[in-house]
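Up next is chain A:
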Amino acid sequence: MSWGSWSEFSAMGGYGFYVWGSYLVTFGLVAAEIALLALRRRSTLARLRLHASAARDER
Partner candidate 1 sequence: MLAALRCVIHRDLLLAARRSSDVMTVLLFFVIVVSLFPLGIGPDPALLRTIAPGVIWVAALLASMLALQRMFASDHSDGTLEQMLLGATPLGMTVAAKVFAHWLVSGLPLVLISPVLALQFDFPQELLGVLTLSLALGTPVLSLIGAIGAALTLGLRGGGALLSLLVLPLYVPVLIIGAGSAEAAAAGIGGQPQLLLLGALLVFAGAFAPWAVAAALRISAE
Partner candidate 2 sequence: MGGGGSAAHFGGMNGRQPSSNRGGVLRPRDRSGKLNWFKYSSPQTFFPLAGKLVPWFGALAIAACAAGLYIGFFRAPTDAQQGEAYRIIFIHVPAAWMSMFLYLVMAFWAGLGLAFNTRLSGMMASAIAPTGALFTFLALWTGSFWGKPTWGTWWVWDARLTSELILLFLYFGFMALQAAIDDPRRADKAGAVLALVGVVNIPIIYFSVKWWNTLHQGASVSLTKAPTMATTMLTGMVVMAFGFWFYSIAAVLMRARCIMLERERASDWVVEYAKGPA
């Protein structure tokens, strides 16, 4: 399958909106899931450290 040019590739035979609408949303949401998980991990660790230092301060 050889595409004549980048514009042909992005046009996808007239169906560009549908094809790219699908692919971009798919990989976008996948990236969002990873980003949210990284954020969740960071905030959990930050909260754990906060509690640990608060407990230490109390002692």
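Criterion applied: all candidates are chains of the complex that A comes from, given by their letters.
Throughout what follows, contacts are C-beta pairs under 8 Å (C-beta built on N, C-alpha and C of every residue); 3 or more make two chains touch, one makes a residue touch a chain; residues count from 1.
None of these values were measured; they are calculated from a predicted model.
Q: Could you work out which candidate touches chain A in the complex, given the options 1 or 2?
A: For chain A, the touching partner among the candidates is 2.
Q: Considering only the defined contacts, which chain A positions touch candidate 2 in the complex?
A: For chain A paired with candidate 2, touching residues are 1-3, 9, 12-15, 18-19, 21-23, 25-26, 29-30, 33-34, 37-38, 40-42, 44-45, 48-49, 51-52.
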